[in-house]
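All protein chains but one are shown in place.
Residue numbering begins at 1 within each chain, and the chains themselves are lettered A and B in the order written.
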Amino acid sequence: MTPSTDRKRFTVPIGPQHPALKEPGHFAFDVDGEIVQSASVRLGYAHRGIEKATESRTWVQNLYLLERICGICSHIHATAYCLGVEKLAEVEVPPRAQAIRSLVAELERIHSHLLWLGVAAHEAGFDTLFMYSWRDRETVMDILEALTGNRVHYSANVLGGVKYDVDDKQAATIREGLDFLEERTLHYLEVVTTDGLFLQRTRGIGVMNRDEAEQSGVIGPTGRASGVHRDVRIDSPYTAYAEHPILPVYESTGDLLARFIVRLREQLASFEYIRMLLDHLPNSPLTTRMPRRVKEGEAISRVEAPRGELFYFIKSNGGDMPERIHVRTPTLCNIASVAQLVIGQHLADVPMILVGIDPCFSCNDRTSVISQDGQRDLWTWDRLRQYGINHYGTHYSKDIHR
Amino acid sequence: MKLGTLFKDALHALFSRAATEPYPNPQPNETERLRGRLMWAPEGCTGCNLCVKDCPANAIDLFVLDKKAKQFVMRYDVGRCTFCGQCMQSCRFECWHAANDDWSLAGTTVDGFTYYYGEEDDVERVLAEPVEEHPVKV
Partner (left out) sequence: MTELLQVLVTMLFFPAGLFLLANAMFYQWIDRKLVARLQDRVGPPWYQPLADTVKLLANEEVLPFGVNKWLFIGLPIIGLAGALTTALYLPIAGLPPAYGFPGDLIVTVYMLSMLTLCLGLAGANTRDRFSMVGATRTLTQLFSYEAPFLLALLGPALAAGSWQLSDIMAYASGNWLLLTQPIGFVVVIIGLMGKLEITPFDAPEAETEIVAGALTEYSGRGLALFRLGQWVELVIGLTMIAAFYLGGIHNPLDYVIKTLFPLLIIAGLQTLMTRLRIDQTVGMWWRYGALLALVQWLLIFLMGGGQ
């Protein structure tokens, strides 16, 4: 960070601790007056070592560890892991279980998008919309609790199937909840597209056209708002999406408003999809036998998380623990676009643009050490600790003792 | 261009009860499938240890006193439990179930988080022995 007395560069730091960010991440914006001139992103404040931890846990235990990568899109992490492990073990999951996986995933998408709507409204200073959207989100949380027993970290998945069935009573509860949520979502769609003051903060802000989006590799709703036709549920269907395709949602304007519209319309698509799934739930057992040791090999599994494509690489050496698991969360693909989008924008719009990609920093923090000579590089606890002390010591001591 | 698109909602909110749930009084209704504190019944147990192996949080331990006589004691640490329900899934004899009415489990001290399940005499025998900490699986 540069001292504030430097006339040429006035840097506004956002994070790692800042009210706009619900998780730690660091952004430095060089501003001229209120206009952002350049931006830099720094991640890695919430690295939790989950990938390494998976290597010392059994396949079953890892399911719950990986589910906890993200508190919002937890089910989809577990689904991605299950699909990959089942592929490796060559296990066929019963169709009813696949349908229920899709069902919970879509419910989760609704809850994630409603949460995002609230956060984005809060960043714009529209706290009333924030309060209302989170109040209505309780409906879908209650549905998830009734279905699986938990509000978050539903643990609906199990290797080889799902734990919980949907009976008629629950189907009725879900339908009732969906009707209410559909009415509310349509209302919020009207609010974000017609409210004059809110439009002033979203229309034409943070515009990313299709070429830019393709170039920076943006995925998920952020990409679909810019007209990037990419959705894993359609391009490479998994669970129930192969048999029952979901309606994709695309916008082309690529501004913040489009990101609002895409997410809200995706919710509407999810309502339709869940109703259809409830009508066509196949009859079959919920689980199938799963071996404790998984055959040697490598598998890749891709799913569409609420924030975009989620990628899992799983490698087994034939034992009861994985040899390597790599996770790439959607935020990693999207976060770099923020540094480009904010240039030329007002400082006041920066938090909204940042939140527009629906970032999730803790899910996304990874460490990669690339050694050019091909040698194995072992980082012991002591070495990591010393690295931290040196890094922060040299980095911040200047700033503190000016 | 419209202004005040949330006017109706605000008016409705002003003249209705707040959406905030007044916790802890009254307590919210439990849902049927809510996963609260886990309960263990020794009747079906064969000592296969599958639930202990599968527990992602190492929250449960099985003490085998006499496998043939079916004397088992289960130690359950509710402070470590993540309420994932895998033990219920792993057990073929349905020894585990989650109480849906016992979920307010926080405490102000570290005591009281460990539960022992089993026949009374067996539990006493286990408690009489010097407590050996469960080794963390690495």
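Basically, contacts are C-beta pairs under 8 Å (C-beta built on N, C-alpha and C of every residue); 3 or more make two chains touch, one makes a residue touch a chain.
Just so it is clear, the structure is predicted and the values come from calculations on it, not from any experiment.
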From A:197, A:234 or A:281, residue that would touch the chain that is not displayed
A:197
Missing-chain contact among A:64, A:81 or A:126 belongs to A:126
Contact with the hidden chain, among A:159, A:208, A:310 or A:350, goes to A:350
Mind listing the subunit B residues that contact the chain we can't see here?
3-7, 9-10, 13-14, 16, 18-20, 22
Touch rule applied to subunit A and the missing chain gives residues 4-5, 10-13, 18-20, 31, 34, 121-128, 131-132, 135, 195, 197-198, 200-201, 346-351, 402
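The rule we apply is simple: only the chains that are shown with their structure count from here on.
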Cα centroid separation, subunit A vs subunit B, in Å, comes to 28
With touch defined as at the start, can you tell me which subunit B residues reach subunit A in the complex?
1-6, 9-10, 19, 31-35, 53-57, 82-86, 89-90, 98, 100, 137-138
Which residues, counting only subunit A, touch subunit B once they are in their complex?
56-58, 60-65, 67-68, 128-129, 132, 135, 138, 142, 145-150, 153, 155, 158, 163-164, 187, 190-191, 194-197, 199
